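Here the complex is missing one protein chain, while the rest keep their positions.
So, chain A:
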């Protein structure tokens, strides 16, 4: 099911920059106020996972792409792009529905996402859990 919300060109351009140039640490996207299209909300060049979590609004939904760096137990460095679908419980139901139905519109445009994380609260964005999930290599 799709909501008919379109994706602005900027969304793909910013993703391209984070994917190819590693220009940003993370990019957050939101649906515009008139609920017509997905736009880039912010791009951040430096920041830790905790900074990223803190940037997510407690009562608003967001999509985000985070450039996740991690080390394997044997010391090898890895890097993956993760797609975060942030829908806190306290957000308005209408907004949550809209973000859920528009997810395909943005995610299908962003080729090369290593992993997707869905979160309804900060406890689901625990660094260690996500690290484990990513290093498992599974796609869920």
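Keep this in mind: a contact is a pair of C-beta atoms (placed from the backbone, for glycine too) under 8 Å apart; a residue touches a chain by one contact, two chains touch by 3 or more; residues count from 1.
What we mean here is this: contacts and distances are computed from a predicted model.
A single chain of the complex does not appear, and UniProt lists its protein name as "WD repeat-containing protein 1-B-like", one of "GPI transamidase subunit PIG-U family protein", "Cell division cycle 20", "WD repeat-containing protein 1-B-like" or "Ras-related protein Rab-5B isoform X1". Between the chain not shown and the residues A:3, A:16 or A:101, the one that touches is A:16. One of A:31, A:65, A:110 or A:130 touches the chain omitted from the figure, and that residue is A:110. Looking at chain A, the residues touching the absent chain are 6-7, 9, 12-13, 15-16, 20, 104-106, 108-112.
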